[in-house]
Every structure is written in C-alpha cells, then in structure tokens.
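To start, the structure itself, in structure tokens.
Note that this complex is displayed minus one protein chain, with the remaining chains in position.
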Amino acid sequence: MLLGRVVGTLVASRKEPSLEGLKFLVLKQTDLEGKETGGYLVAADAVGAGMGEVVLYATGSSARQTEATDKRPCDGVIMAIVDTLEVDGAVKYDKARDG
Amino acid sequence: MLLGRVVGTLVASRKEPSLEGLKFLVLKQTDLEGKETGGYLVAADAVGAGMGEVVLYATGSSARQTEATDKRPCDGVIMAIVDTLEVDGAVKYDKARDG
Amino acid sequence: MLLGRVVGTLVASRKEPSLEGLKFLVLKQTDLEGKETGGYLVAADAVGAGMGEVVLYATGSSARQTEATDKRPCDGVIMAIVDTLEVDGAVKYDKARDG
Amino acid sequence: MLLGRVVGTLVASRKEPSLEGLKFLVLKQTDLEGKETGGYLVAADAVGAGMGEVVLYATGSSARQTEATDKRPCDGVIMAIVDTLEVDGAVKYDKARDG
Partner (left out) sequence: MLLGRVVGTLVASRKEPSLEGLKFLVLKQTDLEGKETGGYLVAADAVGAGMGEVVLYATGSSARQTEATDKRPCDGVIMAIVDTLEVDGAVKYDKARDG
C-alpha cells in the first residue's frame, strides 16, 4: 500500500452500472515525509475519508476486496485512514497533531 | 483509476475471437490539470465514450469487471465519463463548461 | 493495452511444461506515432502475428484470458493485429498502406 | 519479489473491517547492495518481521496468498525474512553478520 492525501472529488453520471453509489476521491500520492510525489490516483472510498486526510490505498485486484468494490471495475481503493506513521524512530505523521 | 482524454480509435480485424464486438479507443493520459502526461492507452469502451471526452479508466484484472470485457484478454477499460473534477477546492474540469 | 511491433522470436526448450507449444514473440513497444519507446516484451502469440506487424498486447492476468495462455505462467499476450490507428483525426497507421 | 528494510510502523483505527488485526510495517526498498532506492511500501506483516530487518515482499494479488491477508484489500506483504543474499559469488548480506 502507499500513502496519499485526499484532495478532491470526481463525479461521473455516465458509468458502468455496477459503480452506482461508489464515491470517487482524488488522492495525491505522498512520500514518508508527507511530501507530494507528483502522482495522483482516483480511488473508491471504502472508509468514509474526508478532504485533507492522510490515507492508505491499495491498487490492482486488491482494490476489489471490499464490500463496496467487489466485482466492480475499480483498481484503486482507500482502505484505511492513517492515525500515526512512525519511521526511523520519529513520528512523521500524527492525525491528532497534524490532521 | 486514472484520467484520460479520448483521442482516437483502433481497428483490428484479426484478433482473439472473444474480443469480437469490443470497441477500442485510444486515450492520452492526463494529470489533474487536464494536461497530457505523455502516456497513452488503448482501452475497451464500456460506457459509450466519444472523441474528446474526459474519462476514467481502470487497468489490470479490474478492467475485466464489466459485461463487455468479462473473461477477455483486455487490460484497460473506460468505466466512467467524467462530469466534474474538483481538486483543492477548485473545479478543474466541468463537462458542461469545458467538454 | 499498448502497441508494439513484432521484431523477433525466442526459443526455450527447458520451460514450465504447460508452456509447451506456445509461441514466444519479441515486441518493441511503440508510441502513437509508431516510434519505439525503448521498452520490449516477450509475449505469447494468440493471433498468428508475423515479423514486423503492429500489434496490440495485454499484460498481467488479462494475458491469460486466451485459449493458448489459460492457466499458464504467461504475463503478456498479443491479442490483436492492428489494421488502422487513428489519432486526433489523422490515420497514424494503416496496415494496407504502411504494413 | 523485491528486497526492503523495515523502518517503521503505521497505525490506522478507521479501516476496512477485514483488516482488523493486521500489522502494517513501513519498508524502504533496497537494491542488491542494500542501498535504499528511494521507494517505500506499507506492507502487511505475515512473518513477524522486526525493525531494521531485511525482508522479501510480494505485491499485487500475490500479497493476498497468506492466511493473514487472504481476501483482504492488501497489495503488499512481507513473506520472508532474509538470512543470506549472495550475488555474483559474494555474500552481499548475512543476517548473522550484518543484521
């Protein structure tokens, strides 16, 4: 899984019928320091993530292993909202402190 | 999922039989500002996308989760046509305005 | 799917038994202008492609969705031979003209 | 599979329910000389890896082929802790010597 920050939303009325009701969020990918790496992803939201939150996302077939995305043409899903990220002994992100 | 703009079509008469009837569209990948990133994709069309439209596409096994692509050797599918894309509080794309 | 040009062949007598009889072709990846991008792929041939032909290939699990590759350790397959490629209103490739 | 070094942990209380109990470790990817390549991964831990250990990880659907990750939206798993790595006749890493 990789880290991203929720920066936006995407609305699509004409779509594969099985996607009806799925919420699409726009993520900017971040590194372990929280800096944007230049990449983005439009992901289905399985956990009720909000704007600005730091999240963990899965891609590929693993993105379909949630009730919301099962058997749907969806290759990216937000599957967790990050509370804390600790790297090399330092707290790089703490939702209560930085969120 | 990633964003692309429909820029062309591909015709192939000699192909795996299961692909008969599938429409192949050529996409140029775009970033969140709508700028082309240099990449392209030939994708199956599951939603009736038209030339110039901004679409969302899925790749890998997720590209086979539509009626049109199920069990076919297809690793890219257009699964939604974008209406609006909002990033960092700004409407980056609005089909009614920019489409 | 992406575009490639068939440039060679690969022969392997010692291989996973299920691959017996599968033909491996060497592809150079090309962009929408037909220029080589520097990448290559060894792909199974599901459509009887010939040297120099411009083809469409699928990768990952989608490469196993043909009779020739089903349940085999094969992650790339040629699934179509391109007749015409039209981009931004111009015919970039026409097999009858350029093939 | 690729090599990585365990450098941290990630905690997420709001997540897809099926991920409950899964431990997320932060890996920095390394090359065959043990140097960091700049990439990272958040992976599920299937083997009880500890901080600083050199591990082998699998991605994609293969990351779900462990009891801990089966049918979960997880696309990266630590599936082995490296004892020794020998390349071109030289022992590049020996857990007993370098671990």
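Here the chain labels run A, B, C and D in written order, and each chain numbers its own residues starting at 1.
What we mean here is this: a residue touches a chain if its C-beta (ideal position, glycine included) is under 8 Å from a C-beta of that chain, and two chains touch if they have at least 3 such contacts.
Just so it is clear, the structure is predicted and the values come from calculations on it, not from any experiment.
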| item | value |
| --- | --- |
| From C:Met1, C:Leu32, C:Leu56 or C:Cys74, residue that would touch the chain that is not displayed | C:Cys74 |
| Where the missing chain touches chain C, by residue | 7-16, 18-19, 24, 26, 28, 40-43, 60-61, 63-64, 71-76 |
| On chain D, residues whose C-beta touches the chain left out of the figure | 1-3, 31-32, 46-48, 56, 58-66, 69, 77, 79-88, 92 |
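The criterion applied here is as follows: only the chains that are shown with their structure count from here on.
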| item | value |
| --- | --- |
| Chain B and chain C, separation of their C-alpha mean positions in angstrom | 21 |
| Multi-partner residues of chain C (each touching 2 or more other chains) | 61 |
